[in-house]
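Shown here: the complex without one of its protein chains, the others still in place.
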Amino acid sequence: MFGEKGYNLIKELARSEDNLPPYNSDLVNEISHEITKQFEENRDDAQNSTIDGSESLLLNTIRIRNGASKRNIRCLMAYHYNRLKCLRTMRWEFGSILPPDIKANLSSDELEWFSNYSKTLVNYMKSIGEDGINLAVDLKPPKALYIEVQCLVDYGRFELSDGTMLLLKKNSRHYLPRSECEELIRQGVFKHIS
Amino acid sequence: MDLDDTNLEDLNDSNDSEDYVHITPAEVLELMEETWVNEKFAPEILPNKTEVVDIILEQIKSMEVNIKNLSNDDFTKNIYQLEVDKLRFMVTSYLRTRLEKIESYVVHILKEEEKRVEKGESKYLSEQEYKFAQDYSRSMDRYFNKIMNFCPNLTSDTWSSKVIEPNNNSFVFMKSKKTIEGLPIDITNADSDLVDIKSGSRVIICYSSIEELVKNGDVNLI
């Protein structure tokens, strides 16, 4: 049946919540190929169907193929669109530099889009107010100034905004200003102990 | 989100406050909170409130300067800092929500803005947001042109022809600031039942019925 490949592409993406499967360029190419082929076959049949009236049944064939290629196009567009949506969320959650194993799952066009998006976002943030504003922090309403955190990795040296230097070792616990550690919690360096 | 307005006033530079004589810090704060919650719960993007955002940003700045001047031993310093953090959260959350709407409905929003300009109405997006929207939409165009260029005849199916629109028929909670009479429950139906809403009452209703009331400030989303 028509549209199976497109369905598989979409199923693959829908199955993996919150993470991005490797860009499936093989399947994308096969579907693109199918669309081109359907288009060419329809063009040929369209010429034959107009020669004499008895062949007008070919119009049915053309309509079926046209429906199939529309479906293929929708699957392709939705596949790429939803991957970008996911990349966009990654920009907010990981920051402008992606972990290498995630990068490895992206196509070169996707990488280019990501860096463009990053630039667009930074330009916007810089243009707010007089000095710009960082929108990637203050994601949760503040309740307390200081919070207790546990370090999950050997992070190394970390400088607080007042100049104090800390050595962040795995499993060490710290009592720090909330504003200073929010980003590190989001990136999984710290765990917020409540 | 309760802030004691005397704190804000204390921390306000007396020079700065001359720029907005008619509005007290407490009122700005209330306005920001309303603006933020409305934006959070409205399905579509609302007219920008750059004035409010700018005042709050200035306030944050002047409060921060004042906090820096307080001695580290002053225990009120921490309390002021927490208040600044709260303000900043509200402003950034508001701006983030708007960015997300812009990204989700970019083609639709840019088209609507164009119509507003043609009609001589003011834009919903701030200047910076408008630029962001254009940049974003261009990068999407470029990306999808590359993806779909394998077949030169696919002119009708481009990214910008498949417009995603917000669902303004979704239901929202609202609180009325004044008495509203004869509000149609279903605005798309000319024979719709009408309701009267008393000032201060809270109801759940279809957003499209109260869209204009949200925009002119007669009701708040909650």
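As written, the chain order gives the labels A and B, with residue 1 at the start of each chain.
Convention: contacts are C-beta pairs under 8 Å (C-beta built on N, C-alpha and C of every residue); 3 or more make two chains touch, one makes a residue touch a chain.
Operating definition for what follows: contacts and distances are computed from a predicted model.
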Undisplayed chain, where the name is taken from the UniProt record, one of "Small ribosomal subunit protein mS25", "Serine/threonine-protein phosphatase", "DNA replication complex GINS protein PSF3" or "Aspartate--tRNA ligase, cytoplasmic": "DNA replication complex GINS protein PSF3"
From A:N29, A:Q47 or A:N60, residue that would touch the chain that is not displayed: A:N60
Contact set of subunit B toward the excluded chain (per top definition): 40-41, 43, 96-97, 100-101, 104, 162, 164-167, 170-171
Absent-chain interface as seen on subunit A, which is shown: 1-3, 6-7, 10-11, 13-14, 18-19, 45, 57-58, 60-61, 63-64, 66-68, 70-71, 74-75, 77-78, 81-82, 89-90, 92-94, 99, 101-102, 139-141, 143-144, 147, 178, 182, 185-188, 191-192, 194
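Everything that follows uses one rule, which is that only the chains that are shown with their structure count from here on.
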Length of the line joining the C-alpha centres of subunit A and subunit B, rounded to whole Å: 25
Interfacial residue positions of subunit A with respect to subunit B in the complex: 32-33, 35-36, 39, 70, 73, 76-77, 80-81, 84, 88, 109, 112-113, 116-117, 120-121, 123-124, 127-131, 133-135, 137-142, 144-145, 178-179
Sites on subunit B touched by subunit A in the complex: 1, 53-54, 57-58, 61, 78, 81-82, 85-86, 88-89, 91-93, 95-96, 99, 103, 128-129, 131-132, 135-136, 139-140, 143-144, 146-148, 150-151, 153-154, 157, 159, 162
